[in-house]
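For this view, one protein chain was removed and the others were kept in their places.
Our next item is subunit A:
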Amino acid sequence: MVEWTEFERSTIADIFSKLNYDVAGSNALARCLVVYPWTQRYFGKFGNLYNAAAIMGNPMVAAHGTVVLHGLDKAVKNMDDIKATYAELSVLHSEKLHVDPDNFKLLADCLTIVVASQMGSAFTPQVQAALQKFLAVVVSSLGRQYH
């Protein structure tokens, strides 16, 4: 089981309570598709992803970004058993979506960067550490049911 300090719990709750899900979600996913273009392989049905401008303005990307970010809500509400919370989603990503688990880390990195840009100086090293630890647990849980 993952041990969380009081600081980590309150930091994660704080970040997600203040987050604009639509903006952060769409930005993080779009950034991921721009910075790591091979991740576009999973979005063949999303229409125009030909260049950065197209990706940033693509409504399907924006909508899906929000979906993905809301997926993190489960983990925020169940920090003491993220592994079990994501068992089903892990199976989905593995068996149905066939997503290489390394991509979870890429998206997590993009999300960290987007949160940093939204929080500015409030995104202290300690806050970054808490967020990255949380995201690492999420990433690991999503990769667990792969075989």
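General remarks:
Just so it is clear, contacts are C-beta pairs under 8 Å (C-beta built on N, C-alpha and C of every residue); 3 or more make two chains touch, one makes a residue touch a chain; residues count from 1.
In the analysis below, contacts and distances are computed from a predicted model.
For the chain that does not appear here, its UniProt entry gives the protein name "Hemoglobin subunit alpha-2-like", which is one of "Proteasome maturation protein", "Chromosome transmission fidelity protein 8", "FAD-dependent oxidoreductase domain-containing protein 1" or "Hemoglobin subunit alpha-2-like".
Screening A:V35, A:V67, A:A84 or A:L97 for touch with the missing chain picks out A:V35. Only one residue from A:A52, A:V76, A:V91 or A:V137 touches the chain missing from this view: A:A52. Touch with the chain omitted from the figure is made, among A:V2, A:V68, A:A87 or A:A116, by A:A116.
Interface residues of subunit A with the unshown chain, by the touch rule above, are 30-31, 34-35, 52, 55-56, 109, 112-114, 116-121, 123-126, 128-129, 132.
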